[in-house]
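As you look at this complex, bear in mind that one protein chain is not there, while each of the others sits in place.
Entry: chain A
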Amino acid sequence: MSDRHVDQVADRVHTIVADIFDSLDRILGSVVACYRASGSFACADLAGVRPEIFACLSRAHDVVAGAGVIVAPGVLADRRRWLEWWQAPPEQDPIFLDVDLDPESLDFYDYTHAEWFAVPEHTRRRHIVGPYVDYGGTDTYMLTFTAPAEVNGRFLGVVGADVRAATFEALLLGVLAASPTTITLVNGEDRVVATNSPRLPAGSLLPQPAPHRLPLTGSPWSIVTTTGDRAISSL
């Protein structure tokens, strides 16, 4: 598969993903520093992480819709569960995301079972989830990038960044539109992340296993191509 359009899409995806994880690494460094500096790690200590979270949001303002730290249950001295999560609405200061952490509530945000939390906790590696419907949290079709935060083997939680599925698609629009053949970016479960085909919109599953597949390094995603034209005539 030596299509230069495919290479361009792969490069673009690689750059976007690498940038996001670079930002997360800085937040991660700040979390570890705050944890080490505090005697008993409490909710108020997380204020020390905010400058890096805000820096991530302003640096990648067009890409990242929200970022922060999600603390594993039992790590903070004064809260069982906690999200230090900030959203970046266009042209506005970051807004603290207030979710329902009451297990009795219908809207309870049960994040410990969420894939973006559970997978890095288990594998201790970076992870990308989505696109998925993030209900109870942001109520948006979302991609979530997370990395585990640990100190001396103790799992503290995850640092993460949200990217709207629509934003991610827009970032690839140029390289996708330039290709005369169908190029589809799929995640690990063969769900479409972005494509230039009208037949399989983002969020759908590939109906059958794809014969032509290029796995991407540094993410669980791959690029699938189908031979033949995209069958889109210009207006």
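Methods note: a contact is a pair of C-beta atoms (placed from the backbone, for glycine too) under 8 Å apart; a residue touches a chain by one contact, two chains touch by 3 or more; residues count from 1.
The criterion applied here is as follows: contacts and distances are computed from a predicted model.
Only one chain is not pictured, and the protein name UniProt records for it, out of "GntR family transcriptional regulator", "Phosphate transport system permease protein", "3-oxoacyl-ACP reductase" or "ABC transporter-binding protein", is "GntR family transcriptional regulator". Considering A:55, A:133 or A:171, the position touching the chain not shown turns out to be A:133 (whole complex). In the full complex, the hidden chain is touched by chain A at residues 104, 106-107, 113, 115, 131-133, 135, 139-141, 189, 191, 203-205.
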